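The excerpt is restricted to a subset of chains, each kept in its original location.
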Amino acid sequence: MFWSVYLSGEVHTDWRDQIQAGAEAAGLDVTFAAPVTHHEASDDCGVAILGAESNKFWHDHKGAQVNAIRTRTLIEDADIVVVRFGEKYKQWNAAFDAGYAAALGKPIIIMHQDEHAHALKEVDAAALAVAKTPEQVVQILTYVIEGKLAGYTD
Amino acid sequence: MFWSVYLSGEVHTDWRDQIQAGAEAAGLDVTFAAPVTHHEASDDCGVAILGAESNKFWHDHKGAQVNAIRTRTLIEDADIVVVRFGEKYKQWNAAFDAGYAAALGKPIIIMHQDEHAHALKEVDAAALAVAKTPEQVVQILTYVIEGKLAGYTD
Amino acid sequence: MFWSVYLSGEVHTDWRDQIQAGAEAAGLDVTFAAPVTHHEASDDCGVAILGAESNKFWHDHKGAQVNAIRTRTLIEDADIVVVRFGEKYKQWNAAFDAGYAAALGKPIIIMHQDEHAHALKEVDAAALAVAKTPEQVVQILTYVIEGKLAGYTD
């Protein structure tokens, strides 16, 4: 089986690159997908393609709907959904994606630091793993996909 | 048809009471459901019933899972899901519920003030209505359930 | 079993009233649902409740989405979906409802006059009955729900 993993959430650090590099180094049969992480493109895609809006609400709405074509399709196609919450911002779209994945029955891995543990308890409660670092996610994927756990040999 | 409406999100103001009072005044065939809104009970239900945890993470986890028995069942039973985002706090569980309802194909009404419009654009993009006040929600329910719109008579 | 029937489509004649009167006269265990048939209310409900839009497209969009809360819920709740195409107008929402009901696996009865038979052939092909008059629909419901067919006695 070839696994597909969707990486949702925070777009300001290189955590996706770290996971992908780690998975490649581990030789995993996996493909990664993600939302468009170019912040301005993501905000403007609706009006840039379909025409300007004078009202900021509809500017945002058109962009968010075009992005939804990508994100909902990729989440539904994923075998595993990873959602990272960063230290800043509201990140409601990350929590939305987690809820969306949960209702579809997708195995979910949530990433966040301890400081957000209480605020994320309902989201964590829907996850099968709560991690802090990209390295942990790579280790989970290595275990789940290849059955290998460092330090445990036959 | 008897409609069921789930009221998710912010628990610090009386918006649920206002909607229910308005719906009752309008004589709508509707029942409302909601998460447990007693903040301390919601936080402690897991350990209070199932035994204390020394680790705060598991304290939270047990509570969040017990709450999930209620919230997921009621969202799945709902015909319409209303999610209100307040002015404060992360409210990731509200966004999680919105995503959960969206993946189930539930009609969603999102409530928030203008200041959060940009941060909530992906959530709004999954909604069939974006409202600001409980009165607007009552008007939507009156229109949707009874087909009545103030000022429009036969 | 108590049957629910959704009556979609044309809003300019009294065909719904005729079907309901006929079903009542026949004493059928059935409830009927329909979109809001007040044309102006249906067009304006979005902006009347949620605020005016200077752009006509968004005026229409807000209204159509509020109506969708009602129509999609009632179609999903229906045991049988009847869709009538009148003699005039594009009526794309009627065809949309028929497609929506078809994908949900609902039994569909289409009503139209002969002149539209060719243009509606794909829609008719998804139906279990193609009728011309409200009286025929009442007879179908009487047969389907009560098992009674005029002229056929034990």
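To keep things simple, chains are lettered A, B and C as they appear, and every chain counts its residues starting from 1.
Following the convention adopted for this analysis, a residue touches a chain if its C-beta (ideal position, glycine included) is under 8 Å from a C-beta of that chain, and two chains touch if they have at least 3 such contacts.
Small disclaimer: the values here were computed from a predicted structure and weren't measured.
Undergrad: Since every chain is the same sequence and 3 are placed, give me the total copy number for this complex.
TA: This structure file describes a complex of 8 copies of one sequence.
Basically, only the chains that are shown with their structure count from here on.
Undergrad: Of all the chains shown, whose C-alpha centre falls nearest the centre of every protein C-alpha atom combined?
TA: Of all chains shown, the one whose C-alpha centre lies nearest the global C-alpha mean is B.
Undergrad: Taking only the C-alpha atoms, how many degrees of rotation bring chain A onto chain C, rounded to the nearest 5?
TA: 180
Undergrad: Which chain's mean C-alpha position is the greatest distance from chain C's?
TA: A
Undergrad: Please decide if copies chain A and chain B contact each other with the same set of residue positions, more than half shared, or with different positions, and reply same or different.
TA: Same, since most residue numbers here occur in both copies.
Undergrad: Just curious, how far off is chain B from chain A if you go by their C-alpha centres, in Å?
TA: Distance between chain centres: 24 Å.
Undergrad: Send over the residues of chain B in touch with two or more other chains.
TA: Nothing qualifies.
Undergrad: State the interface residues of chain C toward chain B in the complex, per the touch definition above.
TA: Against chain B, the touching part of chain C is residues 4, 31, 33, 36-38, 40-41, 44-46, 48-50, 62, 65-66, 68-70, 72-74, 77.
Undergrad: Which bits of chain B are touching chain C when the two form their complex?
TA: Checking each residue of chain B against chain C gives 1, 3, 79-80, 107, 109, 128-131, 136, 139-140, 143-145, 147, 149-152, 154.
Undergrad: Chain C touches which residues of chain A in the complex?
TA: Listed in rising order, the residues of chain A that touch chain C are 53-55, 58.
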